[in-house]
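Removed from the display is one protein chain of the complex; every other protein chain stays in position.
What follows is subunit A.
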Amino acid sequence: MTDTDPTGTSATATPLVSGRDLHRSFGRTVALRGASLDVAAGEIVAVTGPSGSGKSTLLHCLAGVIAPDAGTVTYRDHRLSDLSTDARTRLRRREVGLVLQFGQLVPELTALENVALPLLLDKRGRAEAQAAALDRLERLGVAEVAGSRPTEMSGGQAQRVAIARALVTEPAVVFADEPTGALDTLAGEQALAALVGAVEENGCALVLVTHDNRVAAAAHREVELRDGATAAAEVRR
């Protein structure tokens, strides 16, 4: 695993992703007030905190899905706010994987097509994209649903397909927002093990939002959010 500095945020000189002093409001609700988080390559970080503390908002800011009102997000020395919309979209597609709680697969497409989608967008040939997608599904143990639509799968299977889609582009970092929140204990544990296993196999970083202590235990480092700010002390493992 990555060498981490025993004292603090990040070991490497330039972290892979860095969010600094992020602020974001929705109307009069302040979701983030000065949250910071650095993620090193290959690192697994758990983000915890009470409901409404801004975990999802932080994740979405770091993933470039929403823009913070103030503060900066940088990817390997590139500021997200300096990139054009198209460049940001491309970065999200190639460098970032995203796994949400539920409802992320296109219902009309088969599992295979859902996973192959990002590759097709990058002008990879149809056959190549499908082969890569099938390989991903196999590694996550859901090859048997390759031809099924999301409505024909169990929640756990759908979640693994979503994990496959997040990983198929071999991103540098995966953001997962309570990926097991909608699953029962067993399916949740299996999906989580699949996610962590795949991330370790690929050597990419993982930022995992969770309420669940057992899930947080899988991480190298735990960051707690309170009222939209990162708590000073980070729990290290």
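To be clear about the criterion, contacts are C-beta pairs under 8 Å (C-beta built on N, C-alpha and C of every residue); 3 or more make two chains touch, one makes a residue touch a chain; residues count from 1.
Basically, contacts and distances are computed from a predicted model.
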Looking only at "Acetolactate synthase small subunit", "ABC3 transporter permease C-terminal domain-containing protein", "Phenylalanine--tRNA ligase alpha subunit" or "2Fe-2S ferredoxin-type domain-containing protein", the name UniProt gives the absent chain is "ABC3 transporter permease C-terminal domain-containing protein"
Touch with the omitted chain, as defined above, among A:30, A:121, A:196 or A:231 | A:121
Which residue from A:92, A:136 or A:160 sits in contact with the chain not drawn here?
-> A:92
Missing-chain contacts mapped onto subunit A | 56, 60, 63, 65-66, 86, 89-94, 96-98, 100, 103-109, 113, 117-118, 120-121, 125-126, 165-166
